[in-house]
Structure formats: C-alpha cells, structure tokens
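Attaching a single structure in structure tokens format; questions to follow.
Only one protein chain is missing from this complex, and each of the others stays in its spot.
The block that comes next holds subunit A.
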Amino acid sequence: MLLRAACMRAPAQSFILSLALAGAVLASPAAGQEPASPPAPQPQGAAPAETRIGLIYRVQPQPSSYDAEAPPEDEGLAGARMGIADNNTTGRFTKQAYALDEAALSEGGPSAAEAARALVAKGTKYLVLALPADEVLAVADAVKDTGAVVFNAAAPDDRLRGADCRKNVFHVVPSRAMQADALAQYLTLMRWRKIFLIVGPNPADKLYAEAVKNAARKFGLKITAEKPWTFGPLAKARGDTPTRAEAMVFTRGLDYDMVVVADEAGDWGDYVPYRTVDPRPVAGTQGLVATTWSPVLETWGAAQAQNRFRRLAGRLMRPLDYQVWASVRAVGDAATVQKGSDPAAIAPYLTDPAFSLPAYKGVSLTFRPWDHQLRQPLIVVQPKMLVSVAPEQGFLHQRTPLDTLGTDLPETTCKFP
C-alpha cells in the first residue's frame, strides 16, 4: 500500500503558480491546498498568510535569425518561479505561503514605476527588478513611502551602491566593481599583471572598463594598452560576413598578458578569443568571466539547483535566473526566521548579522549594511568549466574575505537617510 503523507508536492505547485497571470489577484493556489491536506505538519493552523512577491521585467526581444545563445523569453522569470516554489516547500512547515506577481513591461504599456505602484497598491510588498539602473531608481523612488522592499537583480551599476543608493533597495546582482575585483584577484594569483583593455561603444562598456581600471589600481595590475572597439558587432556577424582584417591586426605590437574585453551587450567580445596576434587569453564580459552562476557550477549543492531548475524551466539556469531566485529566497529565508513577512521587520533584518542566505556558494551570503549590496563569492568561469572562485585564497580582510570584492565601507559614497 502506498501511503501519501500529503497530497501536494512541489512540481504541482509550481505548475499552478506558472498559470498565475501578471497582476491577477489570486487566492493563493498553494495555500488553497494546505487545509485540504490533513497530515499537514502543524495541523492546528488556519490557512497560512500569503506573501506576494512581484517581478518586474522586460521580455528580451528574440533574435532576428538563429542565435544559439539568445536569452530565453523567461530569463529571470523562471528563477522567480523556482524561488517561489522553494519558499512554498519551506512554507508548508512554517504556515507561510508565497505567490508571484509577474509584471512584464512592454512598449507603450505602463512604465516600471507605474507597474511597481500598481503592485504595491494590491498588497505586493516585495518587488524584484530585472531592469536597468534608471528604472531601478524610478521604482525605488515611486514606492519610497509604502514600506515596500525592492531587490535589484540585474543592474550592476556602482552608482546604485554609491551616490544614488536608496534605503529601500537591496542589490543581489554583484556590482561591476565586484566583478572586476574578482577577475583582478585571479589575474594577481596567476601573476598576469599586464592587461590590454578593449572597450566597447556603449555607456555600460565604459562603466565596466572604469571598474577594471579601479580593480587594477587596487590589486597592483597594469593597464598596458587600451583601445576602443570600432569594428561593430562582429560576434553577431555570420560566418559568411567578410572578415574585418583590421579587427584582427589591431592587437599587434602590444605588451600584455591578458585581454580584458568590456562588452556588456555581448556584441563583439566573443570575437576576440583566438584572434589576437599574440596568443593571449581573454577575460572580462566574455571569455573568462566573473559572475554569479553558470550551468557548469555543480559544487556546494549547485547540482541540485541546476537539476531542479532544468526540470522546472526546461532549460539551463542563467545568472539572471539565479539572481532573481536569490532575491525571492532572501525574502523567504528572512520570513522563516522572523515568523512573518511584514516588510517593516524583514527590511532591517536583511542587514542584521543574524541574516544569512545559503545560495550554493559554500558560504552564507549577507547584505552589506552600508550600501545593501549582497556579499557573495563570485565564480570565475569559462564557458565549459569553473576556473576559480573569488575571493581567492590569501586575500584577507578584517571583516570577511568577501569584502575584498567591491566597494568597502571606508570608500563608500552611499549615504542612507
């Protein structure tokens, strides 16, 4: 005889959750199952209190022709769904239920700030943003007086952790400074001290290059050459596009150990490896990257998350999925300990020393009180394999080695009111 100790299991929940439409107010489907399952772990309770978490994002435009690496339409969203499912699995034992509000922005539709205000008006007090920096600020300011808590899962801009910091925003995505510091630590470890920096035409590329220069100063590396990329999106070019000879020779006659490319849009960085005149490795936004997640990460329990994600989304987990997942889990983890999800209690708890988020990095992740940046190890990874993990051994800090990545307390320009 097969005894079923409860009628609902996680995959079924996530299926129901995935049916939840953007903005629809639902009696929580997950919660609805709870009273019906008699052997619930704490049988005395009424229906669990529901916590709604909103994801505001923009569906990535699909490529006009075949692109093996095109971002999937549910990038980030699938991570939110997994985070909600994980929160609900835990919530079964704590009498807490979670539901996702999906707000996909579109051309001509409501702005990010309007979408945020609408969600908060409906009682959604946690907003996860997969949006650029300007929209993060717009949302943060729009919901400033509502007590809502905002998670920045996508914008790496250092100014959001510096002069433009906001007290109601928590940054789960690592800043550019953290990414560049992680890479610089690896270069230091390898004694590859001379960098050839190639900078793309977009403003974000210049910010990334700026972070690399700061990291070089911080870790004693040298930018021995710097050139702008002026040859167009060659990584997006087809095999039958005429070869741009000047793009292959502009690396001639330089003295460097490693190329660092600054191409956040992914337009040309992947064109550079194996095309430099001198045989040199490539890192930065392409090649060897410092990031939060990669499908090849399997240690610290990551293999379980990879499997769970693949079963749920039917594809591999990407950094944005991980960052959104971690945002949703931060709410869940804090609510478990606080025994409730009132943002007035959760927001201060996120920077409390007792808060710690296990997120498949071998150490627990915490938020820096001075700028609300999530402290985290970054993986230094090439497309097929984990190469290293920052902070590297030997980089010490009086607080935690994790604070060797990014802007430290003495340097911060963030001033919370």
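Keep in mind that, in the parts below, a residue touches a chain if its C-beta (ideal position, glycine included) is under 8 Å from a C-beta of that chain, and two chains touch if they have at least 3 such contacts; residues count from 1.
The working rule: contacts and distances are computed from a predicted model.
Q: Can you pick, from "Transport permease protein", "YCII-related domain-containing protein", "Formate dehydrogenase iron-sulfur subunit" or "Antigen Lp49", the UniProt protein name of the chain not displayed?
A: In UniProt, the chain that is not shown appears as "Antigen Lp49".
Q: In the full complex, which of A:356, A:382 or A:412 touches the chain missing from this view?
A: A:356
Q: Contacts of subunit A with the missing chain: which residues?
A: Missing-chain contacts on subunit A: residues 1-6, 8-10, 39, 41-42, 86, 89-90, 92-94, 301, 304, 307-308, 311, 329, 333, 336-337, 356-358, 362-364, 400-402.
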